[in-house]
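Of the protein chains in this complex, one is absent; all others appear in place.
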Amino acid sequence: MKNQIRQIFHSPKFTVGFIIFAALLVLTVFYPLIVTNDPLEMVGQGNFFKPGTYISVSEAVNTNPYTLNLNASSSRLEQNLSMEERMAMADWLNQFAGLSSKEMDVTDAGELVSLWKDHYDSASEQKGLIAARKKYFSRLDKKITGLLEDRDVLLAEKNQETGEVSVKKTIPSTSYVNVKDVGSRRVFILGTDNFGRDVLTELVAAIKTSLKIGFIAGLIATTIGLSLGLVAGYLGGVIDDFILFITNLFTVIPSFILLILISYSIGKNARGVMMVAIIIGLTSWTWTTRSVRSQVISLRNRDHVNLSKLSGHSLFRIILTDILPYIASYVVMALILQISSGILAEAQLSMIGLGPATTTVSTLGLMMNWAMSYSAHLNGDWWAYFPVIISIALISFSLNLMNTGLDQIFNPQLRE
Amino acid sequence: MGKTMLEVDHLKTKYITRFGENVFAVDGISLKIEEGKSLGIAGESGCGKSTLALSLMGYYFAPLHYQSGTIKVDGVDITGMKPDEIRKKILGNEIAYIPQAAMNALNPTQKIISFIEDVIRAHDPGASKKEIYDLARERFEILGLPESVLKKHAVELSGGMRQRTVIAISTILSPKVLIADEPSSALDVTSQKMVIKMLRNLMEKGFIKSMIFITHELPLLYNVTDEIMVMYAGQIVEHATAKEMVFDPLHPYSKGLMGSILVPEKGARDAKLTAIPGTPPNLKNPPKGCRFADRCRYAKPACMLHPIAESRLDDGRMYRCYLEEKELREVYQDE
Partner (left out) sequence: MSEEKKPVKNSSCLSGTGVTKIFGMGKEKTVAVDHVDFQFREGEIVSIVGESGSGKTTLSKMLLGLISVTEGEICFQGKPRDIKGYHKKKEYWKGIQAIFQDPFSSFNVFYKIDQVLLDCIKMRGGARLPYEKKVEMMTEACRFVNLKFEELTNKYPFELSGGQMQRLMIARIFLLKPAILLADEPTSMIDACSRATILDMLLKLRDETNMTIIFITHDIGLAFYISDSIYIMEHGKFVESGTAEAVILNPKAAYTKRLINDVPKIHEEWDLSTV
């Protein structure tokens, strides 16, 4: 046994798969200990905040400022002039100032703006431009002028009694605060989702739930498949025919359709995480039954089983000691694949809206479903769905890798 | 003395295991076959006789690797050839190989004649269908196989017929050496006899110039070959004519092996079977001295010390033992 485990870890495939899977497990166990927030707490007011550090504005204003002699305007220009606006500026300069497009570099906002300031005159004739376009350029010019100004920002305070507004504080453009000095801040490594929930925290919780669904579904499917396969294969005869009939019946009905029908018919209220896991388990045992059965049939005529019979061992004992250990490695591999396909089945079900109907836990499939129904994929809010896809891929990749590694060890034909 | 068809000199080949260990399954084997002669190789499972068969073709693929020694087929050294070259130039027309499971190697979707076409066209791309068919029919007739077989699929033939067909296909180019590795062991006795009859026929008609026959069935070997070599733990322990080997073995291991023959003949019930205790050594780490010493009942302490060299008698008979011929005969006499 010890030897076999050592051999398993000699397989690079299994080891890589195991490390990835273990890392995911460790993440789901330890992350909630560090970040104790409720994974489904709606923090953000609005959809899909970008990944980044969010700091409190009012606190920032009241924090002791540092004076840094930095030319803030150029970075402001970079930050605030959109590519579309820059292209329009370049077009104008090309058309009415006679500058060749080679001289201009739209990626350098500072350079472009200085050319603009040199040549633009709202009073000039601008032949061939409609009035609305002329106004657009004049608005753009005003915006640029505003951005270039390094005026101090005045902070006003309203007197409670008189209603008078008085200057409380002037903030020069050279004032900076250190982010560390601001107490109220929140880091959203993966941004927030449509309900303003922290995607990373939600994702870790979702991985945990999805793994749970996979394990339960896999265990149910393997238990049913193994026991039916053992009984059918070992006993044979009428019992075998009957079990094979049921199995064939379940095989010809596509299990995913069955899954959809069951999920739909039990209704939204009953469809919790557990229920979905059980449904998946109950619809995916067929191929385990078939393959266990065929393995058992080839085993039951082996001499060691005959010898065990001759030694007066009971049926139960023969199955337990002479059949089961021989197919144990095979069953473990089947279990791994069942877990992987259980997780995928949940994701598929949830994607079409038939997954766990719940707002108290997240699953990988539900996260995809939410991101999709709020059009995250259309608005380029990648953080809402891409990490979920990666997680699903990593889980099934690691499980399949472990399975292949095991297969190479237990199946002598694949050994080189 | 006929022309030498196959000459092997100190051939050494090894398996490299998954853990990188070297296992020398063929450890310094020399042999020579003349035209019209057949050589038998006997030994227990795991002694390296099947590896020897593979090694003799000069066709190595992992985990089997060439180590040292030379193989000459009809005077041509094939040791340095690339696998591709061996496959094109040597296999089929110089050396033919028939393994035990050969009969199961035929593609079930092809007719027998199309295998023959493949074999002939590989060496003579210009041959016409008619020429090939005529040649095949003639050869099959001489070998006692019905012509109708040519148009059948492999699955339509019985095991024995299939094995004989495979032999006929493999030897269609009249190779110089035929290596047959347990060609009849999976067959019932009657089919086995037919296979043997056909091999003899091939030799007599000159369709094969020489033959190496490998089996663990000694009575069969005695009836098929002119000379017999006994292999033990990757080495040849004795090489003699078939008659000498069966009735007058010299090496203690050969003696034990010949003492285990069981045949349904008068007097066989009164024979005393010899048993050799123990198991052959692990070739990963073979003993330094005589490889048979720890199972040999005549072993002396000196047997364990140094590798035993081959000794030759005047008539060319070879054996590998620390004891002299006279001493061996004396100890056998005492029993």
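We call the chains A and B, going by the order they appear; numbering starts again at 1 in every chain.
The definition used in the following text is that a contact is a pair of C-beta atoms (placed from the backbone, for glycine too) under 8 Å apart; a residue touches a chain by one contact, two chains touch by 3 or more.
A quick note: this is a predicted structure, and the numbers were derived from the prediction, not measured.
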item: Contact list for the unshown chain, restricted to visible chains; value: A, B
item: From B:127, B:268, B:302 or B:331, residue that would touch the chain that is not displayed; value: B:268
item: Residue among A:101, A:178, A:251 or A:321 that touches the chain left out of view; value: A:321
item: Given B:217, B:248, B:294 or B:310, the one touching the chain that is not displayed; value: B:217
item: Candidate in contact with the missing chain, chosen from B:147, B:188 or B:327; value: B:188
item: Among B:276, B:290 or B:308, residue touching the chain not depicted; value: B:276
item: Residues from subunit B at the interface with the omitted partner, ascending; value: 44-45, 188-190, 192-194, 196-197, 200, 216-220, 222-223, 246, 256-257, 259-271, 273-277, 279
item: Missing-chain contacts mapped onto subunit A; value: 302-304, 306-315, 321-322, 325-326
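The rule is short, and it goes like this: only the chains that are shown with their structure count from here on.
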item: Between subunit B and subunit A, distance of the C-alpha-averaged centres to the nearest whole Å; value: 64
